[in-house]
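Sharing a structure below in structure tokens format, with a few things to ask.
All protein chains but one are shown at their positions in the complex.
For chain A:
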Amino acid sequence: MSNVLLTDLHVSYIQSLDNHQDDLAYHLTSHLRLNGVYWGLTALCVMNRQDALPRDDMIEFVMSCWDHEAGGFGAHPEHDAHILPTLSAIQILAIQNALDRLDVERVTKYILSLQNPSGSFSGDFFGETDTRFTYCAVSALSLIGKLGLLDVEKTVAHIRKCRNFDGGFGSSPGAESHAGQVFVCCAALAIMDRLDEVNYDMLAWWLAERQLPNGGLNGRPEKLEDVCYSFWVLSALSILNKLPWIDSDMLISFILSAQDPEGGGIADRPGDMVDVFHTVFGVAGLSLLGYPQLRDLDPVYCMPADVIERLGLRKGWKALDRKTK
């Protein structure tokens, strides 16, 4: 157990992720490959080590996931286009300042084609809907400067239908509030400048009650803590400007205690196997909590704050001040 961020170990852990091509497990996760690249890159950015993965290879890999037929990105070369890897691809290209590689017209058309008459978004042509996909669409369109083509009223109307009495949001109308879904709905509303749809007092209360006595955050009432909720809950709290409503020192200690002090990486809970998903959301949480020497993270886009500022997309969120030590 460590009480400081083991940056060097995490960097080498992320660099090693692609060295497992003779592991079955490596191939069993191909459906998340592009998402994984985005998670690794963002984690490196937050730790100020963006160059630890070669830029050109990464951009070429992203472009190799393009699905010509659909006009979107799959998670891996030859995989079908889906809105989740499409957002990851756009996020990676934006961070690498390579959005000029994108066929903006086609991808815009693809994303808009996934909106249903009810205002919800499907993940792909087979039609599963989820507020996660609404966020993907809104975030991706704004990153490529095409948000103006979205029917905002219709999109907001659907998010409103997914809002619950506790102030939180679910994956679809009627679904229980969940911190991940609260993040995607709040962030999508923030991007569309429609935070007036949020019941601030109720939601900020619900979010603050996610912190457990051990400092970690859970995603729903009476559930266990998990490092990935650090980002989802914190992101929503920073959008509502209520980050001080939880104990940041205790949460920092909890995230640090979930590091693997030998092999690097962060796990869902202390003593568990690490993965790049919990590593990025762990360091993203630490950045929002003002942990020293980290790069500022934009909680709305989950990307480096300076990238979002360069694109002129900064919203009115507030993270904790960066500590000096």
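Methods note: a contact is a pair of C-beta atoms (placed from the backbone, for glycine too) under 8 Å apart; a residue touches a chain by one contact, two chains touch by 3 or more; residues count from 1.
We take it that contacts and distances are computed from a predicted model.
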Query raised in the report: Can you tell which of "3-methyl-2-oxobutanoate dehydrogenase (2-methylpropanoyl-transferring)", "Geranylgeranyl transferase type-2 subunit alpha", "Serine palmitoyltransferase 1" or "Anaphase-promoting complex subunit 11" UniProt lists for the chain that's not drawn?
Result: "Geranylgeranyl transferase type-2 subunit alpha"
Report summary line: Full-complex touch with the removed chain, picking from A:27, A:101 or A:323, is A:27
Query - Hidden partner chain, residues of chain A it touches - result: 16-17, 20, 22-33, 35-36, 39, 74-75, 78-80, 82, 124, 126, 128, 164-166, 170-172, 174-178, 204-206, 208-209, 211, 213, 215, 220-223, 226, 242, 244-247, 250, 260, 262-263, 267-269, 271-278
